[in-house]
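Every protein chain but one is kept in place in this view of the complex.
Read from first to last, the chains carry the letters A and B; within each, the first residue is number 1.
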Amino acid sequence: MALLEVKDLKTYYYTLSGIVKAVDNVSFSLEKGEVLGIAGESGCGKSTLAWSLLKLVPPPGRIAGGKILVKDNDLTKMSDDEVRSKIRWKTISMIFQGAMNSLHPMYNVGEQLVEALRYHSSGEFDEEAALNKAAELLEDVGLSKDMLRRYPHELSGGQKQRVVIAMSLMADPEIVIADEPTTALDVIVQAQILNLFKKLRKEKDLSMIFITHDLSVIAEVSDKVAIMYAGKIVEYGTSEQVFLNPLHPYTQGLLKSIPKIRSKEKIEWIPGVPPGLANPPPGCRFHPRCPYAMDVCRREEPPMIEVEPGHYVACWLHSKR
Amino acid sequence: MGLGTVLTRRAIALTFALIVVVLLTVLIIGATGYDATIWKAIINEQVRAYQATLVQKQATAAQVQQLVAQYRNKLIHLYGLDKPWYVRMEPLLINTLTFNLGLSNSHDVADVAGVPYPVPVGTAIMLCLPRTIIMITIAQLICAVVALYIGPYIAYKRGTLFDRAIVSYAALTNAIPVWWLGMIFIYFFGFIMGWFPTDYRAVVYYINHFMDDPVTSTQYILWYASLPIITIVIAFLGSWLYSVRAMVLRVVREDYINAARAKGLPESVVVSKHVLRAASPPVVTSVILSLAGSLGGYIITESIFDWPGMGTLYWVAITSADVPTILGLTYMFTLIYILARFTLEILYIYLDPRVRYS
Partner (left out) sequence: MKSMMEWNRELMSYTSGKVGLALFIFFIVMSIYALMVMPPNYKYAWNDPKHWQGYPQLAPPSWVRMLGYQNAAHESQTFTAPTSVIVRSGYKVYTFSMLYNLDVKDYPQDIVVAIQGLKVYRMGNRTIPVLIQVDVRRPDGKVLAAVKYVEYFNNVNGTKAYVKLPLTRSADRNLIIDEVESKILNTSNVLLKTPIAVSYLFSSFKILSNNSVLFQPLEGPYVISLNFYYPVNTPYVSPVDKATLTVVGDCYGLMGTDNIGRDLAQGLLYGFPIALAIGFGTALASTFIGLLVGAVSAYYGGWVDESLQRLVDIIGNVPLLPFLILLVDITPVGERLQMIMLVLVIFGWGGLAIVIRSMGLSIKEEPYIDAAKAIGLSNAKIIFKHLIPQVMPYVVASLVFSVPGAILSEAGLSVLGLEHGWPTWGRILADARMAGRYDIWWWILPPGFLLALTSLTFVLLGMAIETIVEPRLRTL
């Protein structure tokens, strides 16, 4: 039994100008203690996927189909109140994109940390115990407990990010989703935060979903990788499989665009921009930008096939017709 | 810069503004010759009366002429008309700023206050202020409470029929002048239906003699105040709802509100502890400023209802060219507003940590 299993998840935004299929038939699974990296360009539906896992898709979006199984309980069938009290933060917590803005400017760090516990502990934590736990976690993420009385505007970007990480651990979740946790930080702090993640993962035996546009970050921390393009997963496998043997032209393009210090290879990039999700191209959604595009790519969506054990790709180059 | 320094600086700036506003009023009254015209009219009146008594005493024409001229010069000197206007204005400015508001020259002002002529300006203001509070401040308070209660709810229901209805109501009532609504309500609910009074000046009696029979007085005051209050609430509630909704909407999309939800907080807690807390500075600002503004009375609306409050007092002071009352009231209006602004500065320190530590 996987800890988290997502099957054919569809999350659509029902806007006046049409249905935006931000997440379309996405499937993956996560085992206990595993780290899954989800990569893709901005606007490919990564954040929507994250919000879907908490059943908190902002309106007018909603989950239109598929299953989210957390220890075999289907989230999409649970009542909102059940999801709120059993899943959010207690089972799945989240580190938000742009930690700068995910702390309430008018409460101090202590209040915000303790609050995460207040609605989830059934009385085993009084305020003082909660504060102690908050202090401990702050120390775990490398901050002093003086931070408890500080307000967000007094903290640096890296400090805020650490506070947000501490906050995500308050209710002892089994899964932590980190949505672009390092994007807004400068390189040195990025490295510190990544090391912190590695340390926490080891100490707490956490399962994590790491969402980023930056493949080098994923390479650093992930066991498994899913590459998303225009609302769909195009390639999925272990880190070794995906990084050493990229099969999808999009994955190949992404990997080539990472600068490498020792190599003499030229940096390449993928020409064009991702399609709008309201009106994606027919067939394979990548075909307008794909150097190997064939006739069939324009007509039919490629199925997801298993090329080697655990390594999946959705591309006509690799499926027999 | 410490907090004390910031507040002191604001206090000095606001006091400076207060003095300049009173100075401006004095300038308008003095430099345009407004007060001189009024004094001349008063002098002519007194001289005519004096002349009449002389004629009664059967003085000769030459004597009358001489005595009248003397008397006129005496009055001109007394009222300072032989001096340039700025010399006359100096004591006026100082007296006003030191709350030495003087005596009203107008019978109409005494009439609005509901006491015998002549009435000290301070007394007239103290008599009219509670009446304005009964009508306008209470109406604004009702609006504020209702808006704070259901405004966030509307923001949450954004896009629904209910939300659209409220927004349309707000746009509509925001467009209708409140005094015009008053005119129509007085005619329809007062004259045609007979549900409410049509003459409101009589409320003076029940307010000024409140202690004689508090129960009956309260009943009558409520009876008189109800239609004006209803009118103001109908006219302003829409704008209140719309602005609270807008302030909440600015906040609900912030990342930290979504974060609070992700933490698994119940929606009611998200609204009360996170959304409202974040929206509190602008909400508190608009509550405090509109309550403070209401204390000055709505001159036109009070006039339509012939309601003897601060607004009517000011208008009567204007029509009867009563300089002490005009000055006194302008000073009060400004003072109340400035005190409200300063209160806000202090409240912000409690409301927003970003202000507290900057």
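Quick notes
The rule we apply is simple: a residue touches a chain if its C-beta (ideal position, glycine included) is under 8 Å from a C-beta of that chain, and two chains touch if they have at least 3 such contacts.
From a predicted model like this one, the values you see are computed outputs, not experimental measurements.
Among B:258, B:280 or B:303, the one in contact with the hidden chain is B:303.
In the complete complex, the residue from B:8, B:70 or B:174 that touches the missing chain is B:174.
Contact with the chain that does not appear here is found for just one residue of B:187, B:205, B:223 or B:350, B:187.
Interface residues of chain B facing the missing partner chain: 13-14, 16-18, 20-21, 24-25, 28-29, 32, 34, 158-159, 171-172, 174-177, 179-180, 183-184, 186-187, 191, 246, 249-250, 253, 296, 299-300, 303-304, 314-315, 318-319, 326, 329-330, 333-334, 337-338, 341.
Operating definition for what follows: only the chains that are shown with their structure count from here on.
Interface residues of chain B, counted against chain A in their complex, comprise 254-256, 258-266, 269, 273-274, 277-278, 280, 351-354, 357.
Those residues of chain A whose C-beta lies close enough to touch chain B in the complex are 54, 56, 58, 84-85, 87-90, 93-94, 96-98, 101-108, 115-116, 119-120, 151, 153-154, 167, 171.
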